[in-house]
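One protein chain is absent from this view; the other protein chains keep their places.
And then chain A:
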Amino acid sequence: MNTNVSVIPEFLAGGGEMGARIREYDWAATPLGPVDTWPQSLRTCIRIMLTSRQPIWIGWGKELIKFYNDPYKAIVGGKHPWALGSPASVVWKDIWKDIEPMLRQVMQEDEGTYVESQLLIMERNGYAEETYYTFSYTPIPGDDGGTAGMICANVDNTDRIISERQLKTLTQLGKRLAGLQASRDVIQQTIYTLEENPQDFPFALFYTVSDNRATLVNATELGDAAPQVPAEIDLDGPGLGALLQRAALLRQPQILEGLEAIMGAMPMGSWTIRPTKAVILPIVSATVKEPYGFLVAGFNPYRLPDEKYMGFCSLIMDQIMSGFADVHLLEEERKRTAALAEIDRAKTAFFSNISHEFRTPLTLLLGPIEEALQNPAIDTDLKAQLDIAYRNALRMQKLVNTLLEFSRIEAERVDGKFTRVDICRLTVDLASTFRSAVEKAGMALNIECSYTEAEVYVDVEMWEKIVLNLLSNAFKYTNQGHIDVRVQVADEQVLLSVTDTGIGIAADQLNKIFDRFHRVENIQGRSQEGTGIGLAMVKELVKIHKGNISVSSHPGAGSTFTVVIPTGKAHLEDGRIEENDPDTIISKQADAFLQEALKWLPEAPQYEAATNDASDPALYKVLLADDNADMREYVQRLLAHQFRVITAVNGEDAFSKMLQYKPDLLLSDIMMPKLDGFGLLQQVRNHPDTRHIPVIFLSARAGEESKVEGLDAGADDYLVKPFSARELLARVEANIKIAKSRIAAENNVRNMIMQSPIPMVLLRGDTFSIEIVNEKALELWGRDHENAINKPLLEVLPELDKQGFGQILHEVYTSGVPYHGNEIPLELMRFGKPEQLYLNFIYTPLRDAHNVVTGIIAVGVDVSEQVIARRAVEQNEQELTELANAMPQLVWVAGPKGETVYINNRLSQFAGERNLQYGDGYWGWVALTHPQDLAPTETAWQKAIATGSVFQFEHRMLMKDGSYRWHLSRGIPQKDDNGQTLKWFGTTTDIHTAREYAALLEQEVKNRTHELQELNIALQRSNEDLQQFAHVASHDLKEPVRKIKTFSNRLQYEYGDLLPEKGKTFLDKVQRATERIFSMIEGVLSYSTLNAAEQEIEKVDLNKTLADIEEDLEVSIQQKRARIVRSELPVVEGASILIYQLFYNLINNSLKFARTDELPVIHITCSTLQEGGQDYVEVAITDNGIGFEQEYAKRIFDTFTRLNAKDKFEGTGLGLALCKKIVERHHGSITATGIRDEGAVFTILLPLIQIQRPFKADSNGSNENLFTNR
């Protein structure tokens, strides 16, 4: 051994650049001395350091001579490489005073220490970067036991520190921007928050935009830089303006490079260098095109604007934008509220004005009526009418007064005049006025008041309204039971409650009941009349008393309204109290409430008009339905002279009277208790007995909309209150006349249908209810009248719908277009049996006076017999034609004079177009016959016609392809009893083949030879195509399979732990199956490549080939703990890739099929031999694997042959086939012998020299295609 060459000690091996530097360093010149004198602990530490991927440095000896590894180079930065071997105090001169105490602690006290997340500006990736490291100093004992050095390991915390900092900024921003009221605040808070993160945002400027100019409105502390910052930026301008514009358009942050050139030296934030870039964040609303503003923020000089940083900026931008959006929403809301309040005021003013306008004419109405009524000479009949007028004028006055009062309260112009009252007496007196009405309705009124001397102040008029409204309300919505009024004084409060046993209020209506104009829909009160402001006013009145009102209710069981007001007068303004009037008198308003309530009671008999001449049968009957007695009386009086009037008090009553009296017209109010006008109309229209009765609606609901609603619902006419007597009479009369003529018309239709000799039916409505049906139709259907009339057609004949008739009916009904059906097959269940019919039918839409389709008239004729008979004939003809067409000959029929009357479709085989015109008795055979044969043929035919004898002749005819073919024509005459020819039946048969058989045969042989040659070429081409296909297909197959593998592997890798056991098994199965497909494709690929590719012949050293294979199979060899023993092998000629594949497959095969109970051993031996003047090498590969039965020795080389279950042994079934192919390509051979469970021997014979060179892919002769069946 040469002593001059120093041996590299093992602990210094590897370690990249630093490993090399440490090895090359002249340590003898340092206090550490030569390497071989180094203590064991230093060696161990250096070994650890060099192999670690974590940045580590070691200081050794008193001076802490520095060692470090490759990852540490970034930390030591510019001091690399001289820092190696230098004392720590020199290397870290700049921070020595910070770290020296720590190092001393380590070295002298043998105690470790560490520094967490130290900021280090490092150039790790080619730029100065903000990084954070946590590092620890650990003492290392020397061989003598004392501390001889230290080791320092560093951990990179950069990502964590930066992420935490950014998260904090985002969280703060989110918190601060929430719920702000003004845009100014959003900007202020944004700037304030960004100022707290001077690392990422050294400065921040906020610009708002108007008229395409951005104006600086807020900024972080700018110091000296303040004057440089542009106060305004023109967005249409170049440079910065264009960049802002771009940011706004893209709605994405933009980077401003070269900051210093544009704005000068900007604040540094927490750094010691200035930012060179800024980020521009556009603040753009999702809906408005012009940006609200821009945030321009300085960029951290120690970071790149990478995805992470930009992502962070985008989040900041989103936060600010949502802050603005919130503020915007708030402002919109404020504006809306103001607008609503304005509308409200306008409405109240309107009510106030309109009510005043009403009062004047009302007063002028009431005065004269009162006077007239007081005239003793007045006639009774007239008095009754005047009474009605008076009562209703009073009612109207009350409504107007209520409205006026209410609008005054709303406008806050009512303050009340409060006097001290005996609240008990006042309330009891008021409530008692309702007693008569309540008892008349068969209910009880209980009034309860504990006598009290409490000091209670109320505005008497208002209190009256409160009590009367509540009572009136209770009475209106209570049909039976009792109403309880109770007054209590307790805890310095007066408590008034009104409880009823009425219909109650649904829970969802409770909180709306005190709203103005709110009316609970569809409830069964005594009346539908009302203004909808009673309870709202009560609420306001209670409020003026500084009290409150509440309601509780159980639908169906009753409601309780409770009013609470304070006692005493402390809560009232002094100026509103009038002490001097302790006595109160119940005012006139109680009477108005009572009068109204009484009218809600059923039929006051005194108003039943005596003029009702309901018994005259000659008059038309009109049913009048209205819940208002006065209205009933008025209308009845108007109609009584011309009509017989029947009255009903609500919808239900009306309907039962409709059925009872069958009136000629119904005149109905819309708003009625129990069943309203629309409900009544629907019932009337749905009942066959009342369907045709005309209906006129009467309603106070004016306006086009309700009119349309009424007519849409099916009313014939609509009268709006108030109406004149003349108008009413005219409309009633007209509608009755129209109805009568309609009924007459319908009767005509009925008669026509009933008497029709063909089946006819009238279907009404979209249910196709059978309104009229005649006997013929019932007969056709096989149904009787009783089971059909007034029932939907599709119920009576359910089989129709299934056969598509239902849909036709619906189409006719909705489109209004008639439908004609011809010979439509129909299967009917007639008298319980299915029967096939054919129908001709027409569905005609039936329209009413408004041209709306209301039904369908169906007329049908049973044409089954005709159809069946005709079909039989048609079928017969069809069969004959088919028979004729099935014959290989031309079949023809000719008339007695030889004119053709029929010819089968073999005619298409012949030439020309003339022959198609056989309809006129001439199909052109003359033109088709060979000129040489024409004359004799015609002679023979004419002769046959003349003699009536059988015609037979051979002649050539022109075929479609232009050739002449020999034909035998033969015709037989059909004769009548007199022997006269009626028809000729004939055939023309192609006998060309027979005639020209010999010539043909000869030609055939020639053709066949030619065809075979072509086939051969085609085969060759197709073979190449197939190979190309296999190659391409395998490539394309590989793509998706590789993806399945990748993603299933990823699934296992990332989510494997989450899967249940079963899931893991499934995934495992997927992966194994995919693995197999993949290997299979690989196999197919190499197999097909083998055929296609042209391979260069070269010298192949089998020793090297096998060495390569062993290296490539290293993993598998190690796994199976296999041993390969090989003798020296020769150099052969061949394609190196193929030879490699050959041995690779064989050895891989041996490894794959190894026995589990024995370690695999593969012997490779060889010998050379001579055969046919050529040198061969014989290579034997012997293994001790599972072997195979000898009978399979040949088959195992076939493609896709597998001897073993695929779940036990992997394999594609292509490996050995490939081997065989490769060997044969090299003009060698391969054989296999095996013994089951003992092993196999594969023997390859290869020529040492390839004589044909270069050898090519298989030529057509020896080509074995992958896809050829064998």
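Basically, a contact is a pair of C-beta atoms (placed from the backbone, for glycine too) under 8 Å apart; a residue touches a chain by one contact, two chains touch by 3 or more; residues count from 1.
Definition applied: contacts and distances are computed from a predicted model.
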Choosing from "ABC-2 type transport system permease protein", "Spore germination protein KA", "Ion-translocating oxidoreductase complex subunit D" or "CheY chemotaxis protein or a CheY-like REC (Receiver) domain", the absent chain's UniProt record names it "CheY chemotaxis protein or a CheY-like REC (Receiver) domain"
Considering the complete complex, of A:641, A:1021, A:1042 or A:1236, the missing chain is touched by A:1042
Across A:128, A:242, A:911 or A:1137, the one contacting the chain not displayed is A:1137
Considering the complete complex, of A:347, A:960 or A:1050, the missing chain is touched by A:1050
The listed residue (A:18, A:180 or A:1085) that touches the chain absent from the view is A:1085
Logged for chain A, residues touching the omitted partner chain are 73, 125-126, 306-308, 1035, 1038-1039, 1042-1043, 1045-1047, 1049-1050, 1053-1054, 1078, 1082, 1085, 1089, 1093, 1111, 1114-1115, 1137
